[in-house]
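So, chain A:
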Amino acid sequence: MEGMNVNLISGRTTVQGQNLDSKLTEKYFDEVAVCNLNGSDMEKLGVAKDDNVKVTTAYGAVVVKAKQDDGNPEGLIFIPMGPWANVLVSGYTEGAGMPRFKGIGAEIGKTAETVLPVKELMRTYME
Partner candidate 1 sequence: MADGELLIRNGVVYDPINGVKGEKKDICIRDGKIVESVTNPKVIDAEGRVVMPGGVDIHSHIAGGKVNSGRLMRPEDGRKGLEAKTSVCRLQSGYSVPNTFATGYRYAKMGYTFVMEAAMPPLAARHTHEEMIDIPILDNAALPLIDNNWMTMEYVKSGDMDLLAAYVAWIIKATKGFGVKIVNPGGTEAWAWGKNCDLNDSVPYFDVTPAEIIKGLAEANEKFEMPHSIHVHTNMLGHPGNFEVTKDTYDLVKGVKPSKDRQVMHTTHTQFHSYGGTNWGDFESKADAIAGYINQNDHATIDIGSIILGDTTTMTADGPMEYSLYQITGRKWTNLDVELETGSGITPFLYSGKSPVNTIQWAIGQELALLVKDPWKIALTTDHPNAGPFIGYPIIISMLMSKKRRDESAEDMHKVIFDRAELPSIDREYDLNEIAIITRGMTAKALGLHEHGKGHLGVGADADVAIYDMSPEERDAGKIQKAFLNTKYTIKAGEIVVKDGEVVATPPGRTIFVTPECDQKLTDEMLVTLKDKFDKYYSVTFNNYPVQDAYLPNPYEIKAPMRG
Partner candidate 2 sequence: MVEITDVVCSLCGCVCDDIVLEVENNQVTKIKRGACSVGKSKLLGHERIKSPMIRENGELKECSYDEAIKKAAEILYKSRRPLLYGWSSTVCEADSAGIELAEDIGGVVDNTATVCHGPSVLAIQDVGIPSCTLGEIKNRADLIIYWGANPAQAHANHMKRYSYVSKGYWTAEGKKGKKLVVVDVRKTMTSKMADVFIQVEQGKDYQVFSALRAILRGHEDVVPDKVAGVPKAQLLEVANMVKEAKFGITFFGMGVTQAGARHNNIVNAIQFTRAAHLHGKWSIMPMRGHYNVTGFNQVCTWQTGFPFSVDLSRGYAWYNPGETSSTDLLYREDCDAALIIASDPGAHFPGAALRHLAKIPVIQIDPYANPTTEFADVVIPAAISGIECEGGVYRMDNIPIRLRKILDTDYYVPDEEIVERIHAEVRALREKEGE
């Protein structure tokens, strides 16, 4: 399946908030290592719920699970704030001090690669 160009944002969710103090748990993983996208975008990508997708930006690439959320307009994907979303964010703040966590050009496509658990994900920074 071909990749698709999308606009990436991250942000809070209830379950993400409930597990702020338990980020090493499955609950957190299940909620946060996820890409929410519009049903018609999923169709275009040929992905179903719980299929893995790979999201790539100029700053990094990460594999997360796809989840349908028709609240997102087409072409906008939402990954809950957390370690997976942040692989994709630039460290350059354009002089503002604040990274651009929302509005990042990204490419998304179906993948057979697996989603890295949080500890393994963090280990990639040490390489």
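The candidates came about this way: all candidates are chains of the complex that A comes from, given by their letters.
In this section, a contact is a pair of C-beta atoms (placed from the backbone, for glycine too) under 8 Å apart; a residue touches a chain by one contact, two chains touch by 3 or more; residues count from 1.
These numbers come from a predicted model, not from an experiment.
Touch, as defined above, links chain A to just one of 1 or 2 in this complex, and that is 2.
Within the complex formed with candidate 2, the residues of chain A that make contact are 7, 9, 11-14, 17-24, 59-60, 69-73, 76, 78, 81-83, 86-103, 118-119, 121-123, 125-126.
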